[in-house]
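A protein chain is absent from this complex, but the other protein chains hold their places.
The chains carry the letters A, B and C, assigned in the order they are written, with residues numbered from 1 in each.
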């Protein structure tokens, strides 16, 4: 597994982290904050695992398969939670989370096969 | 799951992160550095997942079960790697890693049962 | 600077991270969420720099003086923000933040003198 092969997944994780953090900051400014408690919490969870996965891929961690699988699960859960809201930043978050989940599952499976 | 119940595991993770980072820094000063390549790499991996697990527990992450399971696996792998060396900081690392792995597995199972 | 000398500051940072994350989670459950937007945001900021400072101290980072100074500033800002609320978790956060800020400034100055 070379660093070039990780590049797409790293990019997807960065976009996902960005979308989640934008949604986090935007949610905290919303008038209807009351509804967004769980969304705010999940956005942070997702941003944190993405940051962790990016670092792990760039340092070619021997645990990339497990870390990316966990990242995919958290991304999917965050996409589900974001799907409960019509807000633009939540909708953008869904797309970024699902793309990231796909990319992470591909890496996870590719690395597991090579191991 | 209250924060009090996480306290032992948080303490074990902190001790493990500390032991791993001490072993990392100490390894980089060793005369016989040549032998310690993989030890250095694993020490960093283990310190990073411990830091991540500590944050996740203190913020009562809904993903604590998965995160602590991953932490346990990385701790066990780091203990195995450290077991290849007679150096004091490696031996201290084994103990801290195994205690942390135990504590993380307990949390992981307790949270999974409650879920 | 040995690791023993960092121990008090590491403990203060851990307590502060814990208090901030507890306040973060608790704030997101409050009825009066509306008032707590900035508190939630600062709690996360403070927890993140504390996590970063803990890792830096355990790995004896050559940048500990700067990192701990930054941590002290963020802790003080978080204490000020928390001071605007009467909630128990906010009051506990103030104490933990101020103790952590003190411990970080002491480390920062001690390391700067030794450098």
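Of note:
Keep this in mind: a residue touches a chain if its C-beta (ideal position, glycine included) is under 8 Å from a C-beta of that chain, and two chains touch if they have at least 3 such contacts.
Just so it is clear, the model here is predicted, and its values are computed rather than measured.
The hidden chain makes contact, of the residues A:21, A:82 or A:108, with A:21. By the touch criterion stated above, the residues of subunit A touching the omitted chain are 3, 10, 14, 17-18, 21-22, 24-25, 47-48, 51, 54-55, 58-60. Touching the omitted chain from subunit C are residues 41-42, 44-45, 48-49, 52, 55-56, 59, 61-63, 66-67, 70, 73-74, 77. In the full complex, subunit B makes contact with the omitted chain through residues 25, 28-29, 33-34, 37, 40-41, 44.
The criterion applied here is as follows: only the chains that are shown with their structure count from here on.
Taking the mean of C-alpha positions as each chain's centre, the chain lying farthest from the centre of subunit C is A. Separating the CA-averaged centres of subunit A and subunit C is a span of 26 Å. Along subunit B, residues 48, 55, 59 each make contact with two or more other chains.
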